[in-house]
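What you see is part of a larger complex, with each chain still in position.
For clarity, chains are labelled A and B in written order, and residue numbers in each chain start from 1.
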Amino acid sequence: MIIKTKSKEEIIDITSKVNSLIKVEKGICNIFVKHTTASLIINENYDPNICKDFLKLLDEIIPQGKWLHDKIDGNGAAHLKSSILGCSVNIPIVESKLFLGKWQALMLVELDGPRERVVVVTIK
Amino acid sequence: MIIKTKSKEEIIDITSKVNSLIKVEKGICNIFVKHTTASLIINENYDPNICKDFLKLLDEIIPQGKWLHDKIDGNGAAHLKSSILGCSVNIPIVESKLFLGKWQALMLVELDGPRERVVVVTIK
């Protein structure tokens, strides 16, 4: 699955796109982002402020512009944020859908966009 | 599986409860919390100070009361902590038990309790 991001930093809900790929009744769904400056998280997407708060928090913990890697590529903070958040998530499948809680959404975290991001969905 | 938490913030060892649900000899166990203000971690539970230190660390990194979401719900920091820690963990099964190291325990992290928390255990 390809997700086109539009901003330098952005959080995109991919729950329904992943659900549309599920053809089995029950199982486990692995979602994997093939990048070192993007991540996956699960949290609320009903109040959009949570995603704004989250990008702000990441900037406070991991500030831009002070890393050795910045001399080569300028995106050191994005690599560090992605290392902490991870790029792989597993969610149970029940009734052919991700078995998420009422407030949970699966989201791609773009940390160095805009880019085309490859998301691999594997079902077992 | 339902876990009733008793405090605003609390870390509860659920290793033996998950072990009691395992009926296969070998495999992978996915443990998934269906909430946006709770998480799962694996670490030591022998010295209870590690869990106290961990809740203190989270409060230092992600302070209460300064987030946009707080205007709606007052629990912005809990959502952010949960987004960083994650709600899904996979552990190998060997001899019908979680194949944990000597010092490892699987723990539910309550970040906005007390509540009833739903933990989904899936075995493959």
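Basically, a contact is a pair of C-beta atoms (placed from the backbone, for glycine too) under 8 Å apart; a residue touches a chain by one contact, two chains touch by 3 or more.
Not measured: the values here are computed from a predicted model.
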item: Whole-complex copies, counting every chain including the 2 in place; value: 3
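Operating definition for what follows: only the chains that are shown with their structure count from here on.
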item: Between subunit B and subunit A, distance of the C-alpha-averaged centres to the nearest whole Å; value: 20
item: Touch list for subunit A against partner subunit B, complex; value: 27-28, 41-44, 47, 49-50, 52-54, 57, 61, 84-86, 89-92, 99-104, 124
item: Interface residues, subunit B side, partner subunit A - complex; value: 30, 32-36, 61-62, 67-69, 71-73, 76, 79-80, 82-84, 86-88, 90, 118, 120, 122, 124
